[in-house]
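First the structure, in the form of structure tokens, and then the observations on it.
With one protein chain held back, the other chains of the complex are shown just where they sit.
Moving on to subunit A:
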Amino acid sequence: MAQITLIEAVTQALAYEMAHDPSVVVLGEDVGVNGGVFRATQGLQEKFGELRVLDTPLDETTIAGVTVGLAVQGMKPVAEAQFEGFIYPMMEQIACHAARMRNRTRGRLTVPAVWRAPWGGGIRAPEHHSEANEHLFTNIPGLRVVMPSSPARAYGLLLAAIRDPDPVMFFEPKRIYRQYKEEVPDDGEALPLDVCFVLRDGADVTIVTWGAQVKEALEAADALAAEGISAEVIDVATLTPLDFDTIAESVQKTGRCVIVHEAPKTAGFGAEIAARVAEECLYDLLAPVERVTGFDTHIPLFRLEMKYLPSVERVVDAAKRTLAAS
């Protein structure tokens, strides 16, 4: 069985579902002949034709609105926003229509669509190509927000997202698109869309994260282990609807919580998790909750971007602070 990267797992999931469900179509800018700027749709147009892998006019609003129309007619569109920094014109269609269509028509019309977007910084990209803005979507009712952090989870979660009867934002951490390979059987097995993944068991501190920061979190856990500190690492790959129970169970066990994300700190999704920890686990806490995040600034251009993104060192320091507190 072949070893594949995260981006290849995206392609594999798209190809599997298109081969098994004729209602699945892919649309976006450069998704056709070019196979997407990151090659996520490589080879799909050759296999499935120009109509099912459609190069659209260069207009994000058009892509988003046409996706709503396709989905209401019973298609399962997978739209690509070329970069998360270009997703803003799509937000009206996503918030005002896709996410509320089922609700406002009492279930008469639905939008089983997926919006994929390469997400986050750390690849020395030009301006507007490195944003982390998942928190702008986690506050929209009726919308699922998903972010895989491994090839296997990219494959299983994308299949689940396409099969889900409601709209899903599928953010792909582009910094780890090709970070490593793993075996991902092309068996069409989807993963659940409503559970967090506990990637490492630990007893002393819970590190809660998602997307590309899973890499830093796991490395931090290694570093902490070398010092005799046992860290549990949770990947909140399905941000909304949130499976808080898994996080609560872990924090109740460790008594310490470090939340790591790339987006700006204030009103980032970490704020929601911290609030929930305060609501449901306050008396289990042995130390204040720590957040290791991007800053409340625009992500700098790439000479400085690694100073902005949470580092292993910052995560380790935060974990140690929670241990020093009690």
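Basically, a residue touches a chain if its C-beta (ideal position, glycine included) is under 8 Å from a C-beta of that chain, and two chains touch if they have at least 3 such contacts; residues count from 1.
The rule is simple: contacts and distances are computed from a predicted model.
S.K.: Could you check which of "tRNA-specific 2-thiouridylase MnmA", "RnfA-Nqr electron transport subunit", "ABC transporter substrate-binding protein" or "Pyruvate dehydrogenase E1 component subunit alpha" matches the UniProt name for the chain that's left out?
M.R.: Listed in its UniProt record, the absent chain's protein name reads "Pyruvate dehydrogenase E1 component subunit alpha".
S.K.: Based on the whole complex, identify which of A:59, A:127, A:183 or A:201 touches the chain you can't see.
M.R.: The one listed residue touching the chain not shown is A:59.
S.K.: Touching the hidden chain in the complete assembly: which of A:18, A:72 or A:309 does that?
M.R.: Checking the options A:18, A:72 or A:309, the one contacting the hidden chain is A:72.
S.K.: Can you work out which residue in A:3, A:34 or A:103 touches the chain that's missing from view?
M.R.: Answering carefully, the residue with contact to the hidden chain is A:103.
S.K.: Footprint of the hidden chain on subunit A, which residues?
M.R.: Within subunit A, the residues that touch the unshown chain are 25, 51-52, 54, 56-57, 59, 61-62, 64-75, 77, 92-93, 96-97, 102-110, 141-142, 144, 164-166, 194, 241-245.
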